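A protein chain is absent from this complex, but the other protein chains hold their places.
For chain A:
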Amino acid sequence: MKKSVIFGALTIAGLAAGAAAAGTLDDVKARGKLNCGVTTGLVGFAAPDSDGNWEGFDVAVCRAVAAAVLGDGNAVEFVPTTGKTRFTALASGEIDMLARNTTWTFSRDVDLKFTFVGVNYYDGQGFMVPKALGVSSAKDLDGATVCIQTGTTTELNLADFFRTNNISYEPVPVETNAEGQQQYLAGACDTYTTDASGLAATRATFENPGDHILLPEIISKEPLGPLVRHGDDEWGDVVRWTLNALIAAEELGVTSANVAEIGASSTNPEVKRLLGTEGTLGEMMGVDADWAANAIAVGGNYGEIFARNIGEETPIGLARGLNAQWTNGGLVYAPPFR
């Protein structure tokens, strides 16, 4: 009780004139900080390093949005959320946006009243098997024992896949990824199935990663992307077009190295519009003209972010695959900046 009053006093002291019920964009500008929900820790996607700085693929999206709105990629308050608290944190306004490898589904978009602003990673469920098993396709897994996390969509996808291919399997239920990893290594199951990015990250921690392979079949669609609350379209636009700016920058050849001068030197009008040296795109959205240049300067374009956090040079070693630009046969595609 003593403390509640102390904190009450603190709260009063710390509160500037509260801007209630204004748009999220104005709130963020007034606050000078973006509250961005991330996971409490997922290899490659979001985790603090030994100095406490958040790093990762999802974190880069938060930093890009902060740079676009506030001009500073470090003006982010990272709010760690678990799978259970993420949606309430967003709905209650504790965070302005959520970038927490969240699958875009119908019910989350429509029923939970969120707006997915795009996809930053196309994931899907895959299989990992020991090389010694001699299996090269998931369709060869007839009669296999499968380690599977209970209560997830992966469990349902697995049942569907084996039924449609008319083959049988024996599930070995596990609770967490750590448990699945142990069971799989101990030989309790022939194959371990979860999201392909998760499998790659798990395999990267093995003592002998080369002894295990990921099968080529991806049996479900898991588009992961950032999301905001329903009903605040101005803010949704900012997050959506920041993500699109990162993607378009890769397509247009704008990198963190050349972003400072290419806006002036390029002859491509779309580059000029994107970087704000021509046109009024930033003004339309209510941010500075060089919003996209700031966002790209923080961590580079989409390809650079991918390569640095989860790409083939990192221990996780994910290939671009579906996440290549549409010009390279992938699904990553930004609408025109016009």
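The criterion applied here is as follows: a contact is a pair of C-beta atoms (placed from the backbone, for glycine too) under 8 Å apart; a residue touches a chain by one contact, two chains touch by 3 or more; residues count from 1.
Throughout what follows, contacts and distances are computed from a predicted model.
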item: Chain not present in the shown complex, as UniProt names it (candidates "Septum site-determining protein MinD", "Amino acid ABC transporter permease", "5-methyltetrahydrofolate--homocysteine methyltransferase" or "NADH-quinone oxidoreductase subunit M"); value: "Amino acid ABC transporter permease"
item: Residue of A:L215, A:V271 or A:I316 in touch with the missing chain, whole complex considered; value: A:I316
item: Omitted-chain contact residue, chosen from A:V110, A:L156, A:A178 or A:M284; value: A:A178
item: Residue, one of A:A47, A:L158 or A:I296, that touches the chain absent here; value: A:A47
item: Touch list for chain A against the chain that is not drawn; value: 2-13, 15, 18-20, 27, 39-44, 46-52, 79-82, 84-85, 88-89, 92-94, 178, 181-182, 201, 204-207, 314-316
